[in-house]
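With one protein chain withheld, the remaining protein chains of the complex are depicted in position.
What follows is chain A.
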Amino acid sequence: MEVAQEILNAPSVTKEAVELSGSQALLEALIVEGVDTIFGYPGGAIMPIYDALYDYHDKLNHILVRHEQGGIHAGQGYARTSGKVGVVFATSGPGATNLVTGLADAQIDSTPLVCITGQVFAHLLGTDAFQETDVINITTPVTKWNYQVTDATEIPEVIAKAFYIAKSGRPGPVLIDITKNAQIQKFNFEGYTPCKHIRSYRPKPIVRPQYIQEAAELINAAKKPFVLWGQGVILGSAEQEFKTFIEKSGIPAAWTILGAGAIPTDHPLNVGMLGMHGNYGPNVLTNECDVLIAIGMRFDDRVTGRLDKYAKQAKVVHLDIDPAEIDKNVKSTVPVWGDCKETLPLLTELIEPKKHTEWLAKFNDYTSKEFDAVIEAELNPKTEEMTMGEVIKQLNEITKGEAIIVSDVGQHQMVACRYAKLNKTRSNITSGGLGTMGFALPAAIGAKFGAQDRDVIAIIGDGGFQMTLQELGTIMQTGVNVKIIILNNRFLGMVRQWQELFNERRYSFVDIQSPDFVALAAAYRIPGKCISDRADLPGALNEMLNNKGSFLLEVMVTKENNVFPMVPQGCSVAEIRLK
């Protein structure tokens, strides 16, 4: 990772010992780590840190969120667009427990975060003190690493380890719990040295030429090779290496939703999206290819469908930085354990330049079938009511694929991922592994802070928006420029779709009512508009994008549309349904 490397090479900052409090030492450490933005919410047990922060407001931009879950999702959005570590502050007890959903989300989506929680005084630990909770044990399953600091002298070393662990290897969330006494305690601060090595932790393996060689032989002999790529390409900043690899090999490549955007949507070898609501060709042809090359992806069940009928005919080359992912779900023929930024160029060197014209044409055949059966009706509907797809299509025409798209979870997420045009990497921010409704609004705020020069557009359902809508307050107070599109189908659409298809239309508690979203936004002094006529769509989208600050656009879409294609649960990818 480029960012990691830069920091590794940075000279250690050593000053003469000065007496600092634990809180001051923490903030000094953050500055050396290059932190510029913190998402947080104060409270009793973290007050000494907030008191110290009062003197650092010119160096550290603290964003006051409205709920700690909003804070951590914002941290995730920031990390995903900037490539840096997201930093989140929360107090003890409820502050800390409110982080748990975001930690789980960051853990499964490999997002680098350092979360600092306040904790009661060390002498009160275990006494059921006010706002005491056992945050270390609660967060152990959902963090890459966590640690409780009870003595200020530990802070420099622990924070250095936290950043190193969060961003190196397969990134992930780290939580540091600091007792109040350690925040207050003064000690001789002898400077801050970023961590470069932990003897029990080996984030990056040495590349083994033997496997690169074997992988290249398989690829060179393949008649119908197929590349699947995931977020590993983006996390490893290996977009260019990846592009060179597929262009030389001429292999069609499909993406997981977290991998989307690593190469542009309209790249000729980009054959589309994998998985349950992915494209027709990539799913069907997974079970026809002869060599499957998986790069920085983990064969999630939403991608593989039924595992015992998944790509059984293919030899599998799996490139991943995390050895625990190799053979976890899909047995690999050749495991290429390593950072794909290093392994891909070595592989590219050994492969023969090819053009798999006929094989690629097969993907295009499936695309036209899918277009006729699904895409045409979704993007160019003849119905009176609007579809989600046409909103995305119209948006593409205006943004030209330059915007960052942040989506929530549900039908609109699948539609956004399927149809949004992405020209650049780090442009598709969504909750992939955990499927956290309520992710998008706070993540979009963080995404904008992480990429100030880009347009950030949050696409959210009427259900998910109501889970974290309090973050409109954060938008109001910070003036951050986030465009919000609510695709309102007056249903919890994805659950409704499943109830329609698999539960005989027994619509059980999916009929959700919404407030007047435009009036709600207005209460937060955010301009907005609600449209239900197709004719108003281009104008409204332009108005939203041309507005100087944030804008909320509610689009009423048809109530009972289904997302297709679909690989029903328990079915193989080849059994993908077009209707």
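For this structure, a couple of remarks:
One rule holds for everything that comes next: a contact is a pair of C-beta atoms (placed from the backbone, for glycine too) under 8 Å apart; a residue touches a chain by one contact, two chains touch by 3 or more; residues count from 1.
Assume contacts and distances are computed from a predicted model.
According to its UniProt record, the chain left out of view corresponds to "acetolactate synthase" among "Tagatose 1,6-diphosphate aldolase", "acetolactate synthase", "ABC transporter permease" or "Cell division ATP-binding protein FtsE". Of A:82, A:119 or A:146, it is A:146 that touches the chain left out of the display.
From the options A:123, A:196, A:505 or A:559, the residue with contact to the unseen chain in the full assembly is A:196. Of the candidate positions A:225, A:335 or A:528, contact with the unshown chain belongs to A:335. Residues of chain A that touch the chain left out of view are 136-137, 140-141, 144-148, 165, 196-202, 205-206, 208, 210-211, 322-324, 327-328, 335, 337.
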